[in-house]
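A protein chain is absent from this complex, but the other protein chains hold their places.
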Amino acid sequence: MSALDKERQLILTVSSSPHIRTGEDTRSIMLDVIIALLPALAVAAYMFGVRAILLALASTAACVFFEWGYRKAMKKPQAIGDLSAAVTGLLLSYCLPVTTPFWAVVIGDFFAIVLVKQLFGGIGKNFVNPALAARAFMFSWPVIMTTWVTPLSYKSFFTLKLIDASTGPTVDAVTAATPLASLANGAIPESVSLLQAFVGQVGGSMGEISAFALLLGGLYLLVRRVITPVIPLSYLLTVAALTFIFPLGGNGRLEWMLWQLCSGGLMLGAVFMATDYTTSPVNPRAQAVYGIGCGAITVFIRYFGAYVEGVSYAILLMNTCVWLLDRAFHSGRFGAARKRLAPAAAQAGPAPSSAPAPVRPPERPAEKPETGSAGAAADEAGKASAGAPDPKEEKSDE
Amino acid sequence: MNNILYAVAVLGGLGAFFGLLLAIASKVFAVRTDEKLEAILACLSGANCGACGYAGCAAYAAAVAAGAPIDRCIPGGDETAKRIADIMGAAPAKVERLVAFVRCSGGDKTYDKYAYEGIKSCAMAASSISGGQRSCVYGCLGYGDCARVCPHGAISISGGVALVDREKCRGCMLCLAACPKKLIIRIPYSAASTIACANTDRGGLTRNVCQAGCLGCKICEKNCPHNAVHVENNVAVKDFSKCTNCGVCAEKCPRKLIKPPSGRLEERAE
Amino acid sequence: MSFSGILSIALGAILIENFIYIKFLGICPFMGVSKKMDTATGMGLAVIFVMGLASVFCWIVNRYLLVPLGLEYMQTVAYILVIAALVQFVEMFLQKSVPSLYQALGIYLPLITTNCAVLGVALLNTQYGYGFVESVVYGITGGVGFLIAIVLFASVRERLELTAEYPEAFEGFPIALISAGLVALAFMGFSGLKIS
Amino acid sequence: MKRQFKDGLIGNNPVLVQLLGMCSTMAITTTLFNGIGMGVSVLVILTCSNIVIALLRKLIPAKIRIACYIVVIAGFVTMVDLLLQAFLPALSASLGVFIPLIVVNCIILARAESFASKNSVLASAVDGVAQGIGYTAVLVVMCVIRELLGNGTFGGGLIGPGGAGIRIIPADYSALLVILPFGGFITLGCLIALMQWALKKSAAKAGGSKGAEK
Amino acid sequence: MSPSFFGGIHPDDGKRLASNSAIEVLPPPEQVVIPMSMHIGAECVPAVKKGDRVLLGQVIGEAPSFVSAPIHSSVSGVVAAVEPRLHPNGRNVLSVVISNDGKDEYYEGVAPHEEDALSPSDIIGIVKAAGIVGMGGAAFPTHAKISSALGRVDTMIVNAAECEPYITADHRILLERPDEVLAGIRLLMRALGLDRAVLAVEANKADAIKALKEKLRPGGDGIRLLTLKTRYPQGAEKQLIQTVTGRQVPLGGLPADVGCVVFNAFTCWSVNRAVKTGLPAIERVVTVSGPGIAAPSNLLCRIGTPVERLISAAGGLAGEVNKIIMGGPMMGNAIYSTEVPVVKGTNSVLAMTKEYDRHVENPACIRCGRCVAVCPMRLQPLYLYICERKGDAAGLNRLNVSDCIECGSCAYICPGRLELVQSIRSGKAIARGKK
Partner (left out) sequence: MNRESEKARDKSAPRLVLILFGVTVVVAALLGLVNHITKDAIAEGKAAKTSAAMREVLPADDYTEIDIEGKAGDIVTGLYEAETDGAPAGWVVLAAPTGFGGTISMVVGIDASGAVTGVSITAMSETSGLGANALKEDFRAQYRGKSGSVALSKYGGGIDALTGATITSEAVTQGVNAALKAVAAISKGG
């Protein structure tokens, strides 16, 4: 021990490089997601009354409780601090009708956290989206899951009564068909305008109604680099393209497409649920294929399925393909495409001084390193994001 | 009655037809098969249930012939496994049961050179820097790589040192390879005591880094009536072929590190 | 047999009434051979082959032997006899004549003989009153449904094998069954699908 | 013989330990009636086929033994099927294609191969009954759980008003998905997990006491 | 859009701490500890024994093979011991311990060379004799690199990116001695028979770029100054080549395979000094910085000086220091004793305080994919981690674990705080062992 060490009584820490880490961690990311979800909650509260907030709070609390309880029971280190359970709880409440009784939500939360997430080891280890799986499970009570309240129909902001599971909606608010139900029959809804659908004055699950608020949240996530645009864009573009090319019921293509984009859980799914890290691919190209798959299945179910809404099942189905996709579509290998790029001089052998190949000017764009493979669009999308995810750092001038 | 006749005719006809077909096919398409393989196949349940994880009984039989574990046929159970064992060759002759032993008593009796942060694994810590955080570079790191590979849960970490439970250890010796410090040795199950240290530095240096380490004082060597203990390279080593379990060495060791191979560390120290 | 008819049988067999996730036929090989993706693929292909073959021969036996003689009640016995013999025959044939194919598919054949899905498809063909083409389409696409189901599931299991940490009691089949349940949940999205 | 029964129920239970016959276990366990009906059918067929195969075991050459077994089994299955259709049409309708599919239920062939073909008639008969009871027990447990959670009733098809079972959970609260395929997978998964846990626990206990003896 | 490499990160570069401190000469210590292994390649054989008197610049360790570099005494004095001593890499390495007599008597071989008369092979000979190794981190013997590049390259790149946070040694040398660095570059060009070179500097060294621009003869000597985007790991060899030339070093290949050779700026400076003065590699500039250093500085110190001395020369430690690093924060080694000496490849000593320690006890991957997005080698660190934890050698090979340059970008960015680099390092061993 050196004198210095002795003098300062230093017990130094030794660890592997790197010795600095970004300030972002799981908790801060999840916090960002929660923040991004708030506008949609605000719209829900405005449209459906205070019950929307209560439902969200109850679901969040229950998820956090189950996460804590399971890990306690299994004697595993606690992990509620990472807030991922809170995100799951919040998102589950978003894809339920505002009238869902609390007991049903709590069962859903239990299902999501215990059976889907923690049983497989907790965050990062589950293979399907907990909130969506729970929503699918909650179709055990179809009446609850398909009872929609007309926005702004409550008599008082604070008094939306629960529906009673046995007698159906005994609400002092009016139940309504969602635009999706109408779209499923090939008809553009008459009672609401597209603008209303965009801002959220329509029936539907409490958190999904406002495409606008969700896009706002998505924008926040993009700016904070929590998500990359690959999945939401490829998802939405696929739905847009398919509905534009194949409009139903003789409707105008553009109008039909816009209605499809603004209705149902599409925005919520594309921005917040298909992007769930754990259950989506990590390679940008695979992400693009995943988004396209989600989009195609969504439209397929919306057009041909028994369910008017296909988003949750589309995402769940694609969840099961994640491992395959990540394997099949990883992004090439550094140096694998070198032959094409090697300069003539290097191969010509000695005498470089007599005829040195000029150094490439840096202005010339580098050639695309990968060989152009299948799915050029996916490739492009992948590339677009590849640059993007450099995480935001503490600025050097801080 | 006609009906029954038809039934007999049709089904009997089908049976005869397919019987013939298979009989001919088995001649025409006869493939020479491995005797052993056939024998193994005959032992299996034949349910082709896939429970073994292979594509049917034949596939599993082939795998067994190629060295796969013999106890995977679930419907067949133990009996099948036994019969396959017979086919695959005589069971190994009875040998002295060997168990694993960790040659270290340091752990909490050493001090840490630094605070280690990182993956909790001996291999990682040892390969990271300076042979791990412990002051003694020979000793057990206590992150339990050995315990993780032990299929029988025989190893636990006690007082910062890995400890093998001789009753649970089946002598597979997977732990030997897992230990980056090469601290684990085989000893006879019956051995009453063994030297739990591997520090080959001179006594003074050892004393500096560990309160329990072997000083190479040779007291054990001198006292052993059977010439079974020797200090080599500054650390005592026991020759089990000579040791009679008389216990003199353990008694005389000033550091009390000649210990029985199982039991908790504290008990051993007594 | 119109194209849309075939399409709806195919979609039905692959997605809506998936043999594994919805109909529960052929679970034993599905669970047994889904640990690795490549064996799962081999199994899936072999199932397609056998289900197609079974559909063809059972239809012939039913149409030209059993029905004319009023022996429909003997379907089960006749079908299983046909299937068992055929599979064994094909296995011998492949082993001798096309060893490469035998290595790829043949080794899965014995496992398939005693598989609910194969007898199931023959019985269902009869129950649904399918004609020859329909039977073949249903048989093959039912096998395709099996292939998709088992390959997807194998990929999920590979992932779980590497990353998941479940309680010890769930080791092996339990966690696999629960995972299969979650995949079945996702497949419910296709229920009630109607192609018009 | 007592051991054989214990094995059939727990130690070597065909479904929970040997993991055989899972298709029917998951597919038809939606009401108690189904479960008992299926269980008893399998029990009868298993016992009969075990007996016959044990009788014939010396006679049948190895090459065609599977074919012979299958034909025998299929014969019994068809008989049971016809009898059910004639005398218990409701059960027959609700079990549907799964009655003929008993032919390929791996349990029966597995027992034929691994037990009946190597043992005496009596032992084989006992084996058939024991394994059949083990199978039936699992089916009944599955049925009770799934019917209760998924439909809110007990004893569906057997008791209660119009054979609809006794309602325990109000209809609106029962979790429909439990009686759908999804619920079949999950319930069986949990049951097997429970079994593995219990076996491990008892093994540990046995091991512990053995250790103590030493 | 200027060409660039794939991935990468933007950590806070922390260079403001030391970038304005001029290089100070650190007086040689009373005792130097000179390890016999300071480079890639064979360990040197001690040429002296205990009690010998040695002079400044005298060879005390002889290179046993071509890929190795001789080691010289950095002081004059008496050999106090030849024994294993703690090395910055954490292991005990055979070292020559010399008690400094304070006289700095030069060894007779230390004399300036007649620069204009030198042939390329003379230059290589001088570099070899001077024991110059790459100063950019890997410490590959420079003469070996030149020889293997001879006749195969068309582009020489001088790596002055210095992309690692906090380090300012190259920056200061460029700013304060631009002439000497440029002269070194010209010498290396001559040795390689090239008439062009690219001097690549990250944009965050504006003053150095300005100083260099003033010194470059306009159009005359073939050295082009290229300003790079500030992004880590811009200075990694393969990435730098890609940025500068658009070429990708092939799998398992060397820079020469794409006609390039890369030298660190300080290496160039050392070459110039060896030719102009005859002084071998006995000294180097070390940045002593980091949040835990009271007065961050750039010190020109003798090889073999204990780190402890550097720290006290920089005002000592400040704040709750819990980690001392040799090298940069992204790739350097944490040391546990400040007794260890400065070696040829040491470019910095950093002291980090507690608030920079973001280690967590139970890291969990959330599959966010950031590690994949930032990996400049296009690897998938999360999957490497999974395979390593399972000991899956085949999986590691399939995922090309050996391509990893251990830049640390993935571990830096990981919000789940996985020890990705540590795991990958162990994964490389697993993959090699069971190939």
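Per-chain residue numbering starts at 1, and chain names A, B, C, D and E are given in the order in which the chains are listed.
Here is the rule we go by: a contact is a pair of C-beta atoms (placed from the backbone, for glycine too) under 8 Å apart; a residue touches a chain by one contact, two chains touch by 3 or more.
Keep in mind it's a predicted model, so treat the numbers as computed, not measured.
Participant: Among the chains in view, which touch the chain not shown?
Facilitator: Result for the missing chain's touching partners among shown chains: A, B, C, D.
Participant: So which of C:14, C:27 or C:77 would be touching the chain we can't see?
Facilitator: The single option touching the absent chain is C:77.
Participant: Among the options D:17, D:32 or D:72, which residue touches the chain absent from this view?
Facilitator: Residue touching the absent chain, from the options given: D:72.
Participant: Of the residues D:38, D:95 or D:179, which one touches the chain left out of the display?
Facilitator: Residue touching the absent chain, from the options given: D:179.
Participant: Among A:28, A:146 or A:251, which residue is in contact with the omitted chain in the full complex?
Facilitator: A:146
Participant: Could you please point out the chain B residues that touch the chain left off the display?
Facilitator: Residues 1, 3-12, 14-16, 18-20, 22-24, 26-27, 39, 42 of chain B touch the chain absent from view.
Participant: Contacts of chain D with the missing chain: which residues?
Facilitator: 30, 56, 59-64, 67-68, 71-72, 74-75, 78-79, 82-83, 85-87, 89, 93, 117-118, 151, 171, 174, 176, 179-180
Participant: What chain C residues would touch the chain not displayed?
Facilitator: Chain C touches the missing chain through residues 73-74, 77, 81, 191-192, 194.
Just so it is clear, only the chains that are shown with their structure count from here on.
Participant: Could you name all chains that are in contact with chain A and with chain B at the same time?
Facilitator: C, D, E
Participant: Using C-alpha centroids, which chain lies at the maximum separation from chain C?
Facilitator: It is E whose centre lies farthest from that of chain C.
Participant: Select the chain whose centre, defined as the mean of its C-alpha atoms, is least distant from the mean of all protein C-alpha atoms.
Facilitator: A
Participant: Which chain's C-alpha centroid is most distant from that of chain A?
Facilitator: So the chain farthest away from chain A turns out to be B.
Participant: So what's the Cα centroid distance for chain B and chain C, whole Å?
Facilitator: Comparing mean C-alpha positions, chain C is 41 Å from chain B.
Participant: Hey, what residues on chain E touch two or more of the other chains?
Facilitator: Only 90, 322, 333-337, 357, 359, 419, 422, 425 qualify.
Participant: Touching at least two other chains at once: which residues of chain C meet that condition?
Facilitator: 28, 31, 74, 77, 81, 85, 88, 113-114, 163, 167, 170, 175, 178, 182, 185, 188
Participant: Across the complex, what residues on chain C touch chain E?
Facilitator: 162-163
Participant: Given the complex with chain B, which residues does chain A contribute to the contact?
Facilitator: Contacts found on chain A: 11-16.
Participant: Which stretch or stretches of chain B touch chain D in the complex?
Facilitator: It comes out as residues 15, 18-19, 22-23, 26, 42, 45-47, 49, 51, 74-77, 80, 167.
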